[in-house]
Every structure is written in structure tokens, then in C-alpha cells.
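Input: a single structure, listed below in C-alpha cells.
Note that this complex is displayed minus one protein chain, with the remaining chains in position.
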Amino acid sequence: MIGNTPFVVCMVLVLLGLWALLFRRNLIKVVIGIKIVENGVNLYLVATGYVRGGIVPIYTYAPPDAAMVLPTPQALTLTSIVIGLATTALMLAFVVVIHRHKKTLDGRKVTELSG
Amino acid sequence: MRRWTVLAAFVIVAGSLLLGGARMRPFGAPRHDLMDRYFNAWSQTEAATSNVVTAIVFDYRGYDTLGEATVLFTAVIGVALVLRRLKR
Amino acid sequence: MSVVVRTIARILVPVILAFGGYVILHGHLTPGGGFQGGAVAASAVALLLVAFGAPSLKKLKSPLSVLEDLGGIAFVVLAFLGIGTTFFFNLLAGSGGLFGAASPIGPNAGFLSTGGTVPLMNWAVGFKVLGGLGAVMVLFGLFGGDDDR
Amino acid sequence: MNLAAHAPILAVAVPLLGAFALPLWAKLRPSLRDLWLVLVAGATAALTVLVAVQVYTVGIQVYTLGGAWPLDTLAPGGFPIRIVLAVDALSAFMGLITALVAVVGFAYAWRYLVEDEGKTLALTLGTLLWAGMLGMAFTGDLFNLFVFFEVTSIAACGLVGYRTWASRGPEAAFKTMVMYTVGGLFVLLAIALLYGEYGALNLAYLARQITGSVVDRIALALLLGGLLMKAGAVPLHMWAPDAYGEAPAQAVILLVANTQISLYALFRVLFTLYGGVADPAIGWLVVALGTLTLLVAALMAVVQMDLGRLVAFGAVSQIGYMLLGVGVGLTAIAARPAYGLVAIQGGIFHMLNDAVAIGLLFLAVGAVEKAAGNRNLANLGGLGHDLTWTTGFFLLGSLALAGIPPLNGFASKLMIYQSSFLLSPILSALAILASILLLAVFVKAFQGAFLGPKLSQPKPVPVPMLVAMGVLALGVLALGLFPELVVRHLVAPAADALWTGRDLYLRAVLGR
Partner (left out) sequence: MTLLTGHGFWNPLLWLAAAAGVTLLALVVWSRGRRDYTRGTDRELPFLSGEKMEGAHVGGGHLYWGFVEGLRPYVERLRALHSGLVNDYVGWLVVILAVAFLIVLVGG
């Protein structure tokens, strides 16, 4: 009996990423933390669609009369993965430019805007 | 910001999120799946597509995909803006 | 990079592009689709970037971003095709023309000419992702270089 | 093709198409790009107005994407499967705000942005931000809301990072991006929780299904966190002064509208999605955060020396008034509908007033920066000798924002003061105190930048920028002199849509 252990595990992944976001000062590590949170959320989203014993929801060469898993979460996860890719690209671009100006990736030194 | 404040808040958030995961319906046994059963049953008829996920991505929820394509486009424009050459 | 890498890259790039094209083409029948195929094809750009260096790909930057623009425009235009009924209405599905064949119901061997606007949108998005990801990679590669930034 | 029926989707699709094509036109010729932008912006604004007219005269506009006809929301069996656009009075109101702000911003950007510094890309991002805001305002689908949330996030952050030649721009953009992304992920997690529970994504259908179980409550908290962050409520506002201070002026007013769209999404979640299982404690949380926002932001503004950052804190404090108004409404409306409705009206009216007044201020700050070359209050002074119009506009905007009668901030603030007085007199007192602090802030900024002897010779401000500011200034005056007309015809239906309009909204989408 696994109950809903997979959901809890996805939440653990989210929390691990959040931990990195809270306590890692390196900007790249912050981005990595965001990616971990994002993967946890995506995993959670796709896990909601699983049906016990289901097959992938594609009829091409599917075995006859098999139950299929729910297709919507897969589509949503696809969308959110691409969105994650886009945000990561932009964030890394900012990190690159910050590094060019400051020659450091330490978040504690990138605090020109404060107070 | 105090480290202990953040830690306490983190513990509360962690507990709530784990509680949320634990109180979900059992894994692999969705309670409401009307919409998804409809997709599985009708995508070949309505969208003439054997791949149900693609039918959802480009037909039933094509607007989301448009938004997603826009996100990608926006990110590319953003990267081009941030990494552009400055004539000065 | 060394000659070995360059030579293998020259051989592999068409293969990768062809595989990406395959994933896009069969997006409505098998796992895959525009995004996945576009990402596969964009990995060819990544390989070129590693093998030949960013400066030699400088001339690719503009075509890639134009490709992305065109893919986006094509996608919106395909969505606009259905505006006679509703936006994103699948006009071509079951119409009998290109990609207009009705799909058999239930498990089947897969027929390429089904799906209506779905395969076309797959292509539009595939080119868009190829162009977008490729342009981003080239931009990152060029940033901070000697002859460009 | 029936244009009126298709107007909601066209209002989103036309700017998207326009943005995709904009870089191509620019490759051919900059003048073609400008012409195209004028066409797209004009068409989008006209479509938004058309949607608003339809909504205000006919009723809620529903549009099913890919359905057999626009009203084909339900599959056989009575549940929605496709993405549905549902535009009620509040959505249309938000659409009008974005249209006003975007058109003014583009007119301003014409001479404000410099061609060599990436004007094409900034204009494209502006168009995308506008389209994203319209998409957020018009959608009736939860996941679609998230997608357009991310469109606005990325476009906004790209614009914040416009000034890559200084280190402050990318820094602000990175911080904003991190906050937006984390907030967006929490929203997505909430959507995943709701989907897992109810197997649906349609707002109206979910609103019917929600029972208020533990998972629903956790999803509500996650949605609150994500959307409040994007709205910039204290203490989640930290990104806002950075972003407002560093973005180019025409983008800042879009960012301000963006925070308001996030507030709209928050209200949609609180009233429509969770309206059936409303919890007064959430209302108190919103009220508390609103009051905190008012005070902290106003106090922080007093000590700022950078003109852009100072006005940015003023903008953050305005979010507090909206939160206070609607929060009071959320708390009180079940027991005292009349007062609750006035509070909500005040909050929503203040969105329009804030967009106009703070927009005017930010545009004036941009003009000052362009003319004088810097924004530091220690170095500025005596600009009033040369920049007569800009001085007038800045004065008008700051007085309106501080709530001086008869300018436009006053009427909405009066409504908020009076209705929050009912909940607790302390709230009213704090809100008025914050207003006084804001007046002090703007007196300081005005005295520092515009009065006194002439220190330097500023460059003249280009006429299109003045015209853009003039439009907003006229808005300040008109909204101030005729608040009753605006409240009766525009704001009251929007406020009704939140509370009494919930059933209408659900019935329009679900047909029962």
C-alpha cells in the first residue's frame, strides 16, 4: 500500500528547492533551487494524472481495451516545463550580466538596491 | 532577517505542504475524472488525433499552448534584450 | 574543439535534425510533438556551438530568430483559421483534405494524414522552439566574446 | 464573423500576433515597425473597449476556444472541457485600465526609448506584457491564468532588465524574476492540488465543486501567497521598488497595471473561486496586509533620496489602499452588504485612480531623468524654471496620489476611509496617516527636484512624452471632477461582479 506517498515525495522535492532558495547565497544556486521547486511541482502535477494500471494515452499501437491514464496533467506539465525553460533562460541571462558587472556571484555582494 | 524566523516559517510551510500531499486522494485513483475520460474517448473523433496528449495540447487546450509559445518568444526577446550589444 | 569532435558533429547534425523532424512529424500519432521535436533539433545547434565555437555561428543568430518569429506567426495564423467558428477551432479535422482524414476509433496503426490543424501547429511550434532555443544558445555563446557582445 | 462575439479572444490574440511580427517589421524598416505598432495598439484598444461595451450593456461575455460556437462551454454531460474566456464587468474594467496605460505608454515610448538601446525589443516586450495582462483579465480557466501570469512575469522582467549598461538594472530584474517565478510556482502547485482533487481547471466549475477541505485550504493559501507577491503587498513588495526604480518609465506604468491585474486575479480567487466557502479570517489577513502596506511603504518613501525609488514606494503604498478596501469588503460584506459594497467599490475605483495618477508620476520622473540626466534628489533642483509642463504634471500627479480634493485619489480614498471606519476606526486613522505621509513625501520630492534656484540647464522634454503625460493629467482631472459618473457606470458593476455577480458568473459559464 503506497497510498499517496508519491505526492508527499513531490512535496519533499519542493521543500528541498525552497531550502536552497532560502539559505544558499550563490545566485546560480538560487536558480538551481528554483529549478528543483519547479521539478517538484511538475512531478506533482503529472502524478495527479496517474491511474493504477493505466497506459500512456496514445491510441497508436495501443493494446486493446487498456485503461489509460489521465491525459490533461501531461499536457499541463508539458506547458509548464517549457515555461520553466523560458524563465531559467532569462534568469541565467541576468546572472551572466550581473557577473559581468560585479565579477561575483555572491548574493550578499549583489545588494546595490537596498534600503 | 532573522534566521530563526525563516526557519520557523519554513517548518510551518513544510508541515502544511506535506499535510496537503498526505491528505490528497490516493495516488493512482482520481476521484473526479469526467474531463479526462471525455478526452480519452473523444479525441480521435473530434480532433482526429490518436495521441490524446497532443490533441489536448493543440486542440482542446490550444490557447494554453499559444500562451506557452508566447512565453518562449518572450524569453528569447528578453534574453536578446539583456545580452544585446550596446553601441556606445 | 578537436578535429574528431568537428567531424562527428558534421555527421551527427543532419541525423539530429532528421530525428527532430521525425518527432515533430509524428507528433499527433506517437509520443512527441512540436516542443519535443524542436528541442531535439535545437540540440543540433548546441552541438555546433560546442564543436565550432560561438563566433562561427554568429551568422546563424538572425535566421534563427526570424525562424522563431515566423513559427509564432504561423501558429497564431493557424489558430485564426478557425475564427469562422471559434478561435482555435480545428477546421481541417475530418475535412478530407491535407491532414483531414478521420482517425480510426480505438487502437490503430496510426495514419499520418489525420489530425487537421494539429500536425501543422506541431510544425509551427517545432520551428519556433528550434529557432528560439537556438537563438538563446547562440546569444549566450556570443555574450562576452571578442568580436561581439 | 460576428466581431462582437469574438472580441474577447481577438483582444488577446491581436497583440500577440502583433508582437510576433514586430521584430520582423523592424528588420525591414523602423518606420514600418512604428506603423504596425500603431495599428496593433489601436486595434487592441478598440477591441478592449468593444468587449467592455458588450459586457456593460449586454452582460457577461463567454467564449469557448475551439468549441463549435462561442457559447459551447459544456461537453455532453454538463462539464466544461475546453478553455473558456469569461469576461465580466470587473475583467472588462481591468481591460480598460490596461488599454489606457498601454496606449499612453507606447505614445510616451516613441521618443523616450532610444533606437540604439534596443527600442524594438522593449516595444515587443511591452506589447507582450499588454497581451499577457489582457489574457489574465479575460480568462476563465485556472491553468490559463497561470500561463498568462508567466507571460506577464517574463515580459515584465525583461523590461526591468532594459538598462544593462548599469549593474542596477540586471540586479533588479534578477530579484524580480526570482520572486515572480517562485510565486508562479506556488500558484501552479495550488492549481495542481485543485486539479488533483476535482479533475477540472475551469474556474466556474471548480467554484461549484469546492468543498473547503484541507487540500482546498492549502491551495487557497498558496494562491494567496503567489498572487499577493505579484501584487506587491508588504512584506512581499521588496522586488517592487527595485523594479519600478530601474525599468524605463513607459514600462513602469505597465508594471503598475500588472500588479493590479494580479490583485484582480486574487479577488477572482477569493470571491469567485472560494466565494462559496468564504472564510472571514482571510478577509482579516488581507486587511492586515493592506494596512501594513500603506504604512511601511509610505514610511520608506519618506527617507528615499532616489526620485524613482521614492515614487516606487508611493506606488507600493497605493496597493495597500486597494487591499484595504477589498479586504474590508470581504470581511464585512456578509454581515453588512451595503458597507461592504462601498468598500469594494472604493478599492476597485482606486485601481483606476492609481493607474492614472502613479502613471503620470512615473512618466514625469522618466522625463526628469531624461532631461536632467540623473534622479538623485541631492543633485536635482530648480527644474521648474525650464520644464514647466513636467513640473505641472508632477505636481498634479503627486497631489492626486496624496488624495487632495478635488483630484481623483480623493474620492476613492474617502470611500475606503469611511467603510474601513466601520470595521475599525484605527484602520481609517492609519490609512489617513499614510495619506498624510505620502503628501509629505511628494512635497519633499517636488521641493527637491523642481523648486529652488536653477542648478543646471536640462534638455527639453520631447512633445510626444508631454502629450502622453497630458492625457493622464486630463484623466486625473476628469476622474476627480466626475467621480460619481465613473462609479455609477464603471465601478459599481465591477464591484457587483465580485459579490452578487458570482452566481451570474457561474451561470453564464455553466449554464445553470
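Note that the chains take the letters A, B, C and D in the order they are written out, and that residue 1 is the start of every chain.
Please note the rule applied: a contact is a pair of C-beta atoms (placed from the backbone, for glycine too) under 8 Å apart; a residue touches a chain by one contact, two chains touch by 3 or more.
Being a predicted model, the structure only gives us computed values, none of them experimental.
Touched by the hidden chain within the whole complex are the displayed chains A, B, D. Contact with the omitted chain, checked across D:4, D:53 or D:338, is made by D:338. The hidden chain makes contact, of the residues D:3, D:58, D:335 or D:378, with D:378. Across D:40, D:100, D:113 or D:221, the single residue that touches the chain missing here is D:221. Touching residues on chain D toward the chain that is not drawn are 174-175, 178-179, 182-183, 186, 214, 217-218, 220-222, 224-225, 228-229, 235-236, 238-239, 241-242, 279, 281-282, 285, 289, 296, 299-300, 302-303, 305, 338-339, 342, 346, 377-378, 380-382, 405-406, 410-411, 414-415, 418-419, 421-422, 440, 443-445, 447-449, 452-453, 455, 480-484, 487. Residue positions on chain B in contact with the hidden chain: 1, 5-6, 8-10, 12-13, 16, 19, in rising order.
In the full complex, chain A makes contact with the omitted chain through residues 18, 21-25, 27, 30, 107-108, 110-115.
In this text, only the chains that are shown with their structure count from here on.
Chain B and chain D, compared by their mean Cα positions, are separated by 24 Å. Each chain gets a centre from the mean of its Cα atoms; for chain C and chain D, those two points are 35 Å apart. Annotation for chain C: residues touching 2 or more other chains are 29-31, 33, 65, 69, 72, 76, 79, 87-88, 90, 103, 106, 108, 110, 129, 136, 139-140, 143.
Shared interface positions of chain D, i.e. residues touching 2 or more other chains, are given as 13, 16, 20, 23, 65-66, 143, 147, 150, 154, 157-158, 161, 164, 170, 173, 196, 199, 201.
If touching chains are joined by edges, the resulting network of the protein chains shown connects every chain directly with every other. Across the complex, chain D is touched by residues 7, 14, 21, 27, 30, 34, 37-38, 41, 44-45, 48, 70, 72-73, 76, 79-80, 83, 86-87, 90-91, 93-95, 97-98, 101-102, 110, 112-113, 115 of chain A.
For chain C in complex with chain D, the residues that touch the partner chain are 62, 65-66, 69-70, 72-73, 76-77, 79-80, 82-90. Those residues of chain D lying in contact with chain B across their complex are 13, 16, 19-20, 23, 65-66, 75, 77, 79-83, 116-118, 121-122, 124-125, 128, 131-132, 135, 143-144, 147-148, 150-151, 154-155, 157-158, 161-162, 164-165, 170, 173, 193, 196-201, 209, 213-215, 218-219, 221.
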